[in-house]
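Only one protein chain is missing from this complex, and each of the others stays in its spot.
Each chain carries a letter (A, B and C) given by its place in the written order, and its residues are counted from 1.
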Amino acid sequence: MANRVAFIGLGMMGYPMAGHLAKRFETIVWNRTATKAQEHARQYGSQAVQNLQETAQAEFIFTCLPTSVEVEEVVRQVLPALKAGTVWIDCTSGDPNHSRRIAQSLREVGCDFLDAPVSGGRAGAEAGTLTVMVGGSEETFRRALPIIEAFAGKVFHVGDVGAGHAVKAINNMLLAVHLLATAEGLVALAKQGVDPAIALEVINVSSGRSFASEVHFPERVLTRAFPNTFSLALLAKDTRIAVSIAREVYVPTPLMQLAAEMFEMAKRQIGGDVDHTAVVKLIEGWAGTEIAPRTKEG
Amino acid sequence: MANRVAFIGLGMMGYPMAGHLAKRFETIVWNRTATKAQEHARQYGSQAVQNLQETAQAEFIFTCLPTSVEVEEVVRQVLPALKAGTVWIDCTSGDPNHSRRIAQSLREVGCDFLDAPVSGGRAGAEAGTLTVMVGGSEETFRRALPIIEAFAGKVFHVGDVGAGHAVKAINNMLLAVHLLATAEGLVALAKQGVDPAIALEVINVSSGRSFASEVHFPERVLTRAFPNTFSLALLAKDTRIAVSIAREVYVPTPLMQLAAEMFEMAKRQIGGDVDHTAVVKLIEGWAGTEIAPRTKEG
Amino acid sequence: MANRVAFIGLGMMGYPMAGHLAKRFETIVWNRTATKAQEHARQYGSQAVQNLQETAQAEFIFTCLPTSVEVEEVVRQVLPALKAGTVWIDCTSGDPNHSRRIAQSLREVGCDFLDAPVSGGRAGAEAGTLTVMVGGSEETFRRALPIIEAFAGKVFHVGDVGAGHAVKAINNMLLAVHLLATAEGLVALAKQGVDPAIALEVINVSSGRSFASEVHFPERVLTRAFPNTFSLALLAKDTRIAVSIAREVYVPTPLMQLAAEMFEMAKRQIGGDVDHTAVVKLIEGWAGTEIAPRTKEG
Partner (left out) sequence: MANRVAFIGLGMMGYPMAGHLAKRFETIVWNRTATKAQEHARQYGSQAVQNLQETAQAEFIFTCLPTSVEVEEVVRQVLPALKAGTVWIDCTSGDPNHSRRIAQSLREVGCDFLDAPVSGGRAGAEAGTLTVMVGGSEETFRRALPIIEAFAGKVFHVGDVGAGHAVKAINNMLLAVHLLATAEGLVALAKQGVDPAIALEVINVSSGRSFASEVHFPERVLTRAFPNTFSLALLAKDTRIAVSIAREVYVPTPLMQLAAEMFEMAKRQIGGDVDHTAVVKLIEGWAGTEIAPRTKEG
């Protein structure tokens, strides 16, 4: 076990990801709330540090934070302590432009950067089967791949620095569009007297189905449970990144743009601190009906 | 075999559907181009008739035509010959309002109506595993179910007359939205230097996936094959039905409405006689790039 | 004074319009609330009738009602009493398709129809300077013109039956778009620290100005008065007519469609019984700010 790794940000995703790393590598962990890091150390045998700069002892430093803003701040603090040759791997669902700036500042001190956001949710993080989409140079990717594989099912090298974040943002934008469009369709049917639960069952064996309709609507919407595993505000942030990616290259993407606007409306009307699937309440509110199974009495 | 059935409209879907019926029931077939009906008779042992009114001998009459406009015309012609108690089952991807009018005119001569559009494509029709979404009374549904099952995998009773067409229209609208949004996302990534084939692979193991991304993009778009199994004009028609369903009940559905507008744009710019997946060319045209795998040289 | 006219619907617009007619012609008036008709008779010397069919004594019958639905109902009731040669002039902001149906039913009893919606508001109605946009045959238009001129500033013959309503619907749709877009712009500026009152002043001497920005925003929005002269629900109805006009001829009109959706959202969130300019509150709600002058302290 030649490598030492560090993991910054032990949130819902980062905590189990760092756990998988700790099973294979000597792993330093840091978290804003230090007790979380200590708990991780006890559970996985990682090494909890209180001083952020101590993570600079590792050859591979991971970040998994809410947005690129926090990543930039953390890099700024750790940078003076970095050894040349360190690879910084950012698993945040971040912004390609921030990533390019971060990569540039790391390059100036002889370090490399990969943006490596993940997909698969808490369950995938715990199982160590996350999909990872990586942006960066071919060479850095090859060096980091054996480390990333500790928590990954599939790892894709999708392009240069920023490309990982771009693909992730577009993926999440599609999720956002599918949530909204499926909600629109189901409330229209509900108002026409069709049971949304039955309509959904039909759609899920037909051509209109999506991950959103197959997983999120049955589990989170029809049940009215909306368990908060990924906040509406964070998905709104991803849609903003997606539209800025499109605007940057002057590509008209009217559906994506409109979906981003609708997430802003939802943040205001529903609030950002609920599960992202609660965005359907925006459309339910417009329609004056709920996406819920009809009871025989109802 | 107590029942006699008739099938009007031996197109890409209707031909094999009527074939499955003919294996179980005495089946009369009629088609605008009579040679097609004769071919069907030879292949499946059905009885080809030239006079549309001869279909009125059956207890169950099926229609599978391009739009509700053709169905209304056919009903108008057959109506004078109908026996009371006949059940008319319309498998067209039709319009709920037309269906309600047709049902009313049939009711006046003692006949019943079901709207029973199908999902599953040519392959499902040939395998006899179509998903069928049925609108109409519980009693009529029960009478017709054993007949419909001849070509069905799953049969859903989704509500009163028109509900089958409504669910089908919303399903197809979702397909339309997914095609457009996925195209928007992939062209934006392509312009950012990401290979659309790789981006699609990532999306298809992530939360942004849909039937469109899993089936249509790999098979029809990336290959640039666009095999014409279901025309752009017909999907545009379905999106129009979907938005009229939403407008009728005063439900704001901005994404659906915008997608319907985009299909109208595509009809004008790409043409309606191509496969529905060719709608991506509208967005490719705006971006000046194609959704195709990048070659190493490219 | 050879002609006798009748006026059905003495609302905010109809009351003064019928008053101008009464100054020139023998005028029969009918109103759902009969006391309003009696008041009109006292004020203008018109003849109030209680039985709707008594209006059939006139050669020219005017309607000015909330929607075409009410007009169709009134025509249905009066029709049996009509003399051949009567001209029915509908000043409602109506639906072209309804108008065509009404015209057809009148034609069958030898009567003619003009759709003749007006623009200019209560003030124009009182001054007798309304703009009138007329749909119908050239010959009927010529016969009715001297009568219509009693309350008109400008009278335009814009096409066949339905064309008047179509032009009116598009005009009102433009008002709807301008209200929404100007509100969007002003809240964005307000959030950027610019006083909306000053921004509006600049826009009103620049290329972004409109009737909405020059009249409605200073008088109704900045003052927060929103006097209810024309309801949000009625303008929402006009936007629905406008989009159905465009859909009917397969013309993509994405901005119009989106504006229509936004008016539906506003009806749900703000309510339909407020002045149409209160639609800005939808956008203010999304932004969390008001379009009002900033005080030095504020």
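In this section, contacts are C-beta pairs under 8 Å (C-beta built on N, C-alpha and C of every residue); 3 or more make two chains touch, one makes a residue touch a chain.
Just so it is clear, the model here is predicted, and its values are computed rather than measured.
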item: Residue in contact with the excluded chain [from C:36, C:178, C:220 or C:281]; value: C:178
item: Sole residue of C:34, C:109 or C:202 that reaches the chain not shown, by the stated touch rule; value: C:202
item: Residue of C:11, C:66, C:159 or C:293 touching the missing chain in the full complex; value: C:159
item: Per the touch definition above, residue among B:76, B:107, B:224 or B:268 touching the missing chain; value: B:268
item: Chain C residues touching the omitted chain (full complex); value: 96, 119-121, 131, 133, 153-154, 156, 158-160, 162-163, 166-167, 170-175, 177-178, 180-182, 184-189, 191-195, 198-199, 201-203, 205-213, 242, 245-246, 248-256, 258-259, 262, 283, 286-287
item: Touching residues (missing chain, whole complex) on chain B; value: 254, 258, 264-265, 268-269, 285-288
item: Chain A residues that touch the omitted chain in the full complex; value: 240, 243, 247, 250-254, 257-258, 260-262, 264-265, 267-268
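In this section, only the chains that are shown with their structure count from here on.
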item: Centre-most chain, if every chain is reduced to its averaged C-alpha atoms; value: B
item: Farthest chain (mean CA position) relative to chain B; value: C
item: Inter-centroid spacing, chain C versus chain A (mean Cα positions, whole Å); value: 50
item: Distance from the mean Cα position of chain B to that of chain A, given in whole angstrom; value: 36
item: Interchain centroid distance [CA atoms averaged], chain B/chain C, Å; value: 41
item: Residues of chain A whose C-beta touches two or more other chains; value: 254, 258, 286-287
